[in-house]
Structures are given as structure tokens and as C-alpha cells.
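Heads up, one of the protein chains got dropped from this complex, but the rest are sitting where they should.
Just so it is clear, A and B label the chains in written order, and each chain counts residues from 1 on its own.
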Amino acid sequence: MMSWPFRIIGFLFWYAKEFITSNVTVTAEVLRPRRRAKMRPAIVAVPAASRSDSEWTMISSLITLTPGTLTITISKEHKILYVHGMFVENRGQLVAEIQEMEDRMLRAMRRAPGDLTRPTELPVVRPMDEAGESR
Amino acid sequence: MISEWTLEVALILLAIGMVIAAVRGLLGPRTMDRAVAADLIFFATIGFVALIGLRTNIEALFDIILIATLLGFMAALSMARLGSGGRR
Partner (left out) sequence: MTLADIADILGLVFIFLGIATIIISAIGLFKLPDLYLRASAVGTSAGLGVASIVLGALLMDFSGLNLVKAIIAIIAQLLTSAVGSMAIARAGYLNNALPAPITHIDELALTRREVSGGR
């Protein structure tokens, strides 16, 4: 495992590559005629390993920043990111994609990444409202 | 020089993009569809400011761009608040 500053630089390069490829895919999808569309949108609940508020903010912003994936809402108490993906063949593919990004981000953000294991699927729950904001 | 007429072409193209987004904003159908269209119009406006700034050689061009990019999300946030009826 590389030392911490190198992990940050490595993550930035990896993210820049992801950013550009996803921009190209989404742009190509818009330009493609409707009958040959490859679009397979889905909304998936992705279990997350983030703990602090700054990690939650970073991971949801990074997901939204790559076009094609979009964080719709999060549930911190259940550790779930609700992610809308534009090109999703099956549930596992999007979960793997998002969890890979989170793994890389946490290894770049934390000096000692610690244990990053989490399930790929959690039971269905209702995301709670933020404190004091019930309808 | 090259930049004399190319910047004008760029401004016209950007205006076309803004008009397309504005039509979506007018058609709706829901508040949030309009908000997304308005968001896109704002990004095109940043481009507009940059191009007009280059055309007229103003001194403070990058200060304007910096402030526009720093505060641009305020518009999106307030439209989101408007569309969700105050719920966050």
C-alpha cells in the first residue's frame, strides 16, 4: 500500500479519468438516436462505509460530479447512498462501481483507512427526515 | 486576428443553447424540470460573461468568473427549496 500523500495523488488521477470517460459516455448517449439508445437508468440503494460528515459530503458530491451517476438522497443512520445511475445493467454493477469509488476516496482521505468492508445489499428501509423537519 | 469573428460565432452558438434550455424551462412540466433548465441557463451565462469579457478586454474578467462560479449554486439551492416546498 502506498503512503498517504501518494494515495491522494493517485486518487485524483483516477477520478480525473473517470470524470472524462463518464462525460464522453453521457454526451454520446444524448447524441445517439433514440432507437439505438443504450440507456438503462436505475435507482439503487448502495451501502456505504463513510463515517464522518465530511466523508458523506465528499462521496455524494463526487458521485454527482461524474455525469451518469447522481446521488438522490442519503440515509446516514442506515448508511445508505441512494444513487441514480444512467447505464446500469444490473444492481451489482452499479453497487460495485460506487463502492470502488468510495474505497479509493476513503483510502485517499484517511491516513489509516481501517476496515472498509460492507454488504452489497441492505434490507429496504425508509430514509428518515433530517432532525426537526417532518413535512 | 482569428478571435475577431470566432468569438461572435461562439456567442451566437451559446445563445442558441440558452434558447433551447429556455424552451424546456417554459414547457416545464413540473417545477423541478424548470429548475434544471434554469441551472443550465446559468452555466451558459457564465460562458457568456467569459466571452463578452474576452471580446471587450475588461480587466476584472476572472474576478467576475470566480464570483459567478462561487455563488452559482445558490440559485440551484433556492430553486430546490422552492420546488420541495421548504423541505430539505
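By our rule, contacts are C-beta pairs under 8 Å (C-beta built on N, C-alpha and C of every residue); 3 or more make two chains touch, one makes a residue touch a chain.
Everything quoted here is computed from the prediction, not taken from an experiment.
In the full complex, the hidden chain is touched by chain B at residues 1-3, 6, 10, 13-14, 16-18, 20-21, 24, 30-33, 35-37, 39-40, 43-44, 46-47, 50-51, 53-54, 57, 61-63, 65-66, 69-70, 72-73, 75-77, 79-81, 83-85, 87-88. Taking the whole complex into account, chain A touches the unshown chain at residues 19-20, 23, 26-27, 30-31, 34, 39-45, 60-62, 64-73, 82, 84, 86, 88, 91, 124-127, 135.
Here is the rule we go by: only the chains that are shown with their structure count from here on.
Our note on geometry: chain A versus chain B, Cα centroid distance of 27 Å, whole angstroms.
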